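Have a look at the structure below before the remarks.
What you see is the complex with one protein chain gone and the rest in place.
Up next is subunit A:
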Amino acid sequence: MSLPMHLRSYREKSKDELTRDFFNVPLQESLPGPSDPPFVVKMRNQPYRNSSVELQGMDINAVISVEGKEEVYAGRLSLLPPFLCFISLDRKSCRCTIPLYTIRRVERLNSRAGVFALSLATWHGMRIILQLTSLLPTAEHFAILLRDALKSQLAAMKQLKPFLPSLYSEFLLSPHSSNTADSSSGAATDHLLLGTELGNEKQAHTSHDGEGDLRGPGGEGKGHYQRGLGETFGFPGDARKMRERSKMKLWKEYFTIHGRNLTLLRYPPFQRLLQVGLPSRLRGELWEVMSGSVYLRFANPETYGLLLSQNAGKSSQSTDEIEKDLNRSLPEYKAYQTEEGLARLRRVLVAYSFRNPELGYCQALNIVVAGLLIYMSEEQAFWLLEVLCDRILPGYYSPSMEGTLLDQRVFESLVHRCLPMIQEHFVSVDVQISVASLPWFLSLYINSMPLIFAFRIVDCVLAMGVKVLFQIGLAVLKINGEALLEVTDDGMFINLMRSYFATIGDSAHPDHPDPRVRAITNFQELLVVAFREFNVITDETITAERKRLRAIISDEIEKFSKRAAVRNLKNIGKFSKDQIGIIYDHYFAAVCASEAGPSSMQSAFSGDQFDQPRIQVDAQGRVETRIDHKTFGLFLSEIATWAREETITTNAFIQRTDKRIADHELIDRLFFAWDTQKQGTLSLQDVVWGLDRVMTAGLMESIEWFFELHDKDKDGYLTKDEVIQLSESLLFIFRNEPGDVYLAAVSKFILNAYEFGDATAPDGSVEEKVPFNGEAETASGARERSNSTAGPHNLPYLNLATFRMVVLADELLENFFAHDLTASFQLEQTQDEDYHQAHQRSEGLLGGLMNLVVTNENKNRLNRLADGFGAALGKHAEWRKPALSKSADPAIASSSSDLRARESLLTPAQQAGQLQRNRSASAVSTSSTKTVSSTGTVTPEEKRSLADVEARYREESQMVRAAQEAVMQRPNFAIDAIGDSDGEDEGEGEDDSGVMDEVEAFLKAHGADDEGLKGEQKKVATDLLKAEPVGAKKPSKSGDLVDL
């Protein structure tokens, strides 16, 4: 079953990303430079490239005006390399996204003092004047950044010329396309291009016909624009009724003034043209321009072809699923009754499934893509699909469909807020709105209403974002409000919605005397209600609601996955359902934590955390998450007491337990023993089986599995080396037990094992007997020897029966195998719950992994701080929690008992010199020690790794009490030290935020200024249109000039 891990690691978008989203600008990493390899397959968590240095962006207040246009707008100009974006202050009148590679020339205008204005000449001959209204140094800084960004786009500029003929608007506006080319506007263009002095021979010879060069050599590229199926099979709807011609004419006029395709500016007429429905032949191009997918297509010219050629002939689960759905995708449209139409649909869906293997294919995408392909070429549709899946409808089509579920919940909450009566009624009759609204969202209404209307909604969604889906949905409910209040079950609800959509082209007021009112269709009414009455639903509303509800949805999906995963286990052994649930929780928590990476778990996770854990897809399309070895360590540390290092720290303020994952061969052995299919990873089922065996074992079974664990070749005999390894495992488990009884028991075990082993061993291995007996006096001696050689130690030596005998000879070991070992595996709901809740709280409500990290870091810092104070007051202490002893309550454990424990271990510790080669042994030497933190006062920030503690302990072992006294005498130092270091940290933080505050305040102040000066600025802006560029005659010498 799928573990929706990424839900937990969800991270809210940064401000920069939101800005990019707003302007439909892709992230820089999805825009490879010309020299970069094509960006073919996409994987989550794998930042694609870092080859080029990220260019710096910047925001600035500005006033925009365009030659040939009266309106002037004040707003915010954002440099988002490689794009320049503008949005007017009211956030709707005027906005634009201009790729820098379409800007031919930027000049600083020579005008009155104090006004910093730039003139931008675009590829299409448009002249945009930008007045930067911030303080002069800010404006100059912006200009410098702009220049750098422009320079980086020189190579991309070269690709513009071959690219543009793929766009219909270029064809439309070319003199070849029709005779209606407006001569006056053509002249204006010529004039402009000449006036801005291209300074480029290549364009000079074509400057006579400003646009002629845009269509490549010959300029005859009539048929070269990319087109959808509609060009061949006809567009849906009656062209005359939809007034295609007049719409086309209006758009053509709009293009000549406001730029087209890549340089299109959105002025108020744009919105009106949009809402009456885009003309069919321009629709595909406008879709990709409005959604920004055209920038991806521009930057990745090879990708689509490569995806198809590299994966030709391959089949996958996704391709199988696609195949099944092809014939069910808008079958009423003629093209999809032909092989050509189906082939296009297949290619786009297959290519995307290989591009984004994690998403693959989701039903409903077939409908959406089938819709897109009527108006767009395959490549255009492919890139728009990418934008839809990534940005406009995030998570809608992912394997857990969390975006869909989330937005349904958001929709319900909006219904609750805006249409409370309907909501209440639906609750009372127990009907879920989602049964109807889910397909609306998932297929962008394409599947719900007649195509010609659905595509008009798509127009608006691509231009204005996902909020449109909600606005339309609310309007549908509102318009049908009265009938909806009669609904008593979901069948009625569905039928009502169906009949409404079926009549959506009919008159909304069929009986009205005024023919103009009669002409208003239900659809027009729908749009009016959607955009008038529900204009309160903004992007911000949606974002906020999503943020609020995401945790709930994630939680539900997790619960659902858990239930399904538990239900799908083939064998749950002797566990109860609850216990399985606990195992699942631990398993899942480990997976999440290991995905979160080294920063959130301070332990042994290195950089490759994204490769593992592995996700496998089984034959039924279920995603199975398996855990790797490291994750298993984490998992086991939550279950087995000996698989973690618990350091209990008390200081003057708090007492806390720090957990770290222990590392020992024993854990590896368990991992490999449980990996029954030898895959190198464990499934939940493997873990359940493994735990079932160890947790339900009695004395004999425990002895047996422990024996088998160390019998590497499974021949029923341990070799001498394996006997040593087994005793090391025992020592590892006992490492934190107070007293030396366990150490003694293991020593005795080794002695006995060799004695009996020699007596019973097969002939070949007896030769070494004498030297072994001679030396095996102490545990340390035995351990040392185990490291020395191999050779004859590898012969079969000790069988299970003998092993059992040896174990049973020792009361302590007998007890250990009889219950302590079994009891050391604990399925503790409470403990887990704490972890879980804490995890979820930070994940869910505070929003994501980043917060988790931050929280943990803060906690660590707080802890260190508390330690510091504790140390200063002489109250700081920490010790390891033993794995077995049941009364290891740190509150009870007094300092005296700890001292005793340490003393008893002093002897092995002093042998550290001899033991250094053996890690586990030295771990034992520091077990159960109370480390008085005297050195800790000097470096409270330091992480107390095991090595540190060890080193410190060795230093101090000679004079423990003296050190303790020393601590008591050094409070002042301690406080100073802590104060210093922490002050530093906090100081930095404060400085940063202080700076940010200043900047903010500064920007705000200027924003206010702008508004105040609007009228005057307009005058300035109009003046600027006539202004001469600074040093126009000798551009290369002017410092302020950015000359391309």
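Heads up, the rule we're going with is that contacts are C-beta pairs under 8 Å (C-beta built on N, C-alpha and C of every residue); 3 or more make two chains touch, one makes a residue touch a chain; residues count from 1.
Just so it is clear, contacts and distances are computed from a predicted model.
Chemist: Quick one: the chain not pictured, UniProt calls it what, "Rab family protein", "Serine/threonine-protein phosphatase", "Signal peptidase complex subunit 1" or "ESCRT-II complex vps25 subunit"?
Modeler: "Rab family protein"
Chemist: Can you say which of A:A364, A:V461 or A:A662 touches the chain missing from this structure?
Modeler: Answer from the full complex: A:A364 touches the omitted chain.
Chemist: Given the contact definition stated above, which residue among A:S78, A:Q153 or A:S398 touches the chain not shown here?
Modeler: Missing-chain contact among the listed residues: A:S398.
Chemist: Based on the whole complex, identify which of A:K92, A:R272, A:R328 or A:R548 touches the chain you can't see.
Modeler: The single option touching the absent chain is A:R328.
Chemist: In terms of residues, what is the contact footprint of the unshown chain on subunit A?
Modeler: Output for subunit A: 321, 324-325, 328-329, 331-332, 362-364, 366-367, 398-401, 404-405, 429-430, 432, 434-435, 438-439, 442-443, 447, 488-491, 494, 557, 560, 563-564, 567-568, 619-623.
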